[in-house]
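Only one protein chain is missing from this complex, and each of the others stays in its spot.
Chains here go by letter, A, B and C, matching the order in which they are written, and residues are numbered from 1 within each.
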Amino acid sequence: MGIVLGPNQYGKAQNRVFRVHRETARHEIRDLNVSTSLRGDFTAAHDPGDQSGVLPTDTQKNTVFAFAKQGIGAIEEFGLTLADHFVAQTPAADGARIEIEEYAWDRIRSGGAGHDHSFVRRGGDTRTTVVTVAGQGAARRAWVVSGLRDLVIAKTTGSEFSGFLRDEYTTLAETDDRVLATSLVARWRYGGTDVDFDGCHASIRSVLLERFAEVHSLALQQSLYAMGGAVLERHPEVAEIRFSAPNKHHFEVDLSPFGLENPGEVFIAADRPYGLIEATVTRDDAPDAGQAWLSVPGFC
Amino acid sequence: MGIVLGPNQYGKAQNRVFRVHRETARHEIRDLNVSTSLRGDFTAAHDPGDQSGVLPTDTQKNTVFAFAKQGIGAIEEFGLTLADHFVAQTPAADGARIEIEEYAWDRIRSGGAGHDHSFVRRGGDTRTTVVTVAGQGAARRAWVVSGLRDLVIAKTTGSEFSGFLRDEYTTLAETDDRVLATSLVARWRYGGTDVDFDGCHASIRSVLLERFAEVHSLALQQSLYAMGGAVLERHPEVAEIRFSAPNKHHFEVDLSPFGLENPGEVFIAADRPYGLIEATVTRDDAPDAGQAWLSVPGFC
Amino acid sequence: MGIVLGPNQYGKAQNRVFRVHRETARHEIRDLNVSTSLRGDFTAAHDPGDQSGVLPTDTQKNTVFAFAKQGIGAIEEFGLTLADHFVAQTPAADGARIEIEEYAWDRIRSGGAGHDHSFVRRGGDTRTTVVTVAGQGAARRAWVVSGLRDLVIAKTTGSEFSGFLRDEYTTLAETDDRVLATSLVARWRYGGTDVDFDGCHASIRSVLLERFAEVHSLALQQSLYAMGGAVLERHPEVAEIRFSAPNKHHFEVDLSPFGLENPGEVFIAADRPYGLIEATVTRDDAPDAGQAWLSVPGFC
Partner (left out) sequence: MGIVLGPNQYGKAQNRVFRVHRETARHEIRDLNVSTSLRGDFTAAHDPGDQSGVLPTDTQKNTVFAFAKQGIGAIEEFGLTLADHFVAQTPAADGARIEIEEYAWDRIRSGGAGHDHSFVRRGGDTRTTVVTVAGQGAARRAWVVSGLRDLVIAKTTGSEFSGFLRDEYTTLAETDDRVLATSLVARWRYGGTDVDFDGCHASIRSVLLERFAEVHSLALQQSLYAMGGAVLERHPEVAEIRFSAPNKHHFEVDLSPFGLENPGEVFIAADRPYGLIEATVTRDDAPDAGQAWLSVPGFC
């Protein structure tokens, strides 16, 4: 029997980049969390421990900040730039994966207008991207998976759950009117990289919200499928979309012991356990995903 | 030597109340986190363990939800109602403290307007209140301390820090231009309870933001003082205001090894350690705080 | 009306100190989280913003690490040393408060013995202290409040809750056998500073655990009182002890729909809401607490 190295990657996680553009008195800011990782033939680094092919994670960090100085653009573009650089810079690397979150800020209102250099963090959902590049030159391939997380949404009617499979452990009552709520994670894979990333992100976020609002829900699965389908219909740039959606249960409180009726008015928002729905909506002719989703299972 | 019971309180923490108003097709929602506690003579419950004077925390939970059915109003009013109820209901209690957080939601945009029953959580800062009631009838006194937390704000210039005390352990350079950022917790004590709580909250939040933006900062302390002073000037209802403000350090990255200048453009946002500034701004003729701030130290 | 500065303090929070003693091949380590704060007359720093009396929080950080080089001793002693230094160093300061947590590590077992320089973090509860010093020289006073947090304990019988006050919102059933569980925070005030801090901490922790185990519980309040009383009886150095104890509810699951009995065997551990019990056990002749517990309410 031989013991060998299997899938592996290494990098610098969570570089918190805050970039100020101050060419004029009206400053602009960008607030990112950038994680880098390299893949390739790093066998020697593991055994016998020869680091001569390893670009240190500290160097990766320096690179992120130095490149932020040159300008960021859409986070997808920043990720592509960094990934290409790392693959070119590191002979042993045959690929790089860059994960970026962006936190949105608004200008503080002052004197009826947005202030020049004072900002308040918006809160709410966070924009994300995962960029993967493999190879260089003619052999180069690139994938971009963008998304959002922590989009907390709820509807107070227009949601039912009934007609489900029952067995001896089933006690759940059927309902034709319940609160449906989730904290949505959505990730969509672009078919290419020649995309208006900022415009697409804003539009897809709107489509997701709108469809969640408008679709009469028979189950969280069905809502997600409708939301994903609408994104694919309106955005030919998107090859597929994946959702991870906790069903944030809101249980109707039994007020009858206190002589009170509770027709869908008072709920307790529960923490654990929660339903967890994960689904992909894809084109039947979507281009192959390649390494787009490649994060080694067991590593995430 | 005798061993005796000292300060004590008990209650039910973090009742997550989700209230839907569905009198018309255009639903309204409220999303609260309510913590209750009772104070008084609960000696027997501790020794020898006689619970006959103890209103169970489970009952307190039931009460919160039952009262939510009747209607909530401003969270300060809901807190006062609950506190009065608990003091009246529990002979051994001479006081009650109700702590409430409210999470804001917006209607989802759909077809150019806000949807009737679909919502997205706003994120950003959270509105808070702590209501304390002592006694009943003629002896009743009540205090309301409202506030906000997690208001993340930053300014990219108009902030300096210089002329400070130096000793043998001082290595910090003086600066006349730095990023100033904090995640603000503010709590203000109202002088009475006959207050437009919703209107005041919105206005105070605006004043805090505006003053943060407009004041040229010589130190976070000075910004906070100016912000608090402005609140007191514009809001006679407010007796005092307290701030807890981490100085979220943004360090300029040294890009000189890479042949790059960095005149206040690229920063690394640090986690720990952080400066922590805590300050109170008060009127010199503020009414006595009484039990307004009474949370037993060591308990929080 | 005048607007004035009220209670305030400032400092550097969460300095993560890792100290290695390597005088011999058998290394020793200490792993601390140190937060410092200064109190005094810092009015000018707030208004008009004159920082000439302010020892920067960056200097406080440097001082913590430089003093760690000289040696730490019991965390209480390290806190006293730092506090005295800051009061002496900063003319405007009339007091300092040092908060320290210590994380415990064990040697990794290797070849039947503890390894010389390899360690595994123990987990479980964390040791804490809050040291306050006011004044210098003849006027100096010092207080030490030590404790622990995150001590998660449970008993599976020997716990009842019955005979409590009932009102119209009470639905809770009485029980003479339930699971009692908490994640304990305990803080005790020493009557002086001439104490074997390490020995006391270990002993008090044992007493707390032992009494929790042995006392038949009529309520969490009563268990806490018995635990606190035992500490005071065995430790004359301790003037008072305060507890904050969430009642971590374990609800018996109703298995009757599945034809199964559940006599105290299968429970669901719930998150929120939870009962919260806070109590102090003190000597009737305890020395005055002075500033021992002084953390400005609204700041914590």
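The working rule: contacts are C-beta pairs under 8 Å (C-beta built on N, C-alpha and C of every residue); 3 or more make two chains touch, one makes a residue touch a chain.
None of these values were measured; they are calculated from a predicted model.
Of the candidate positions A:E23, A:D194 or A:D284, contact with the unshown chain belongs to A:D284. Interface residues of chain B facing the missing partner chain: 168-169, 171, 257-258, 271-272. In the full complex, chain A touches the hidden chain at residues 1-16, 35, 37, 42, 45-59, 61-63, 66, 89-90, 92, 145, 161-167, 169-172, 187, 217-219, 221-222, 224-226, 228-229, 232-233, 240, 242, 244, 246-247, 272-285, 293-300. Although one chain is not displayed, its contacts with chain C can still be listed: residues 15-22, 27, 29, 31, 62, 65-66, 68-69, 105, 108-110, 115, 117-125, 150-158, 179, 206, 209-210, 212-214, 250, 253, 255, 257-258, 260, 262-271.
Everything below uses one rule, namely that only the chains that are shown with their structure count from here on.
Put simply, the C-alpha centre of chain A and that of chain C have 38 angstrom between them.
Averaging C-alpha coordinates per chain places the centre of chain B 23 Å away from that of chain C.
Chain centres here are Cα averages; for chain A and chain B they lie 31 Å apart. Counting partners per residue, chain A has 257-258, 271 as the residues that reach two or more other chains.
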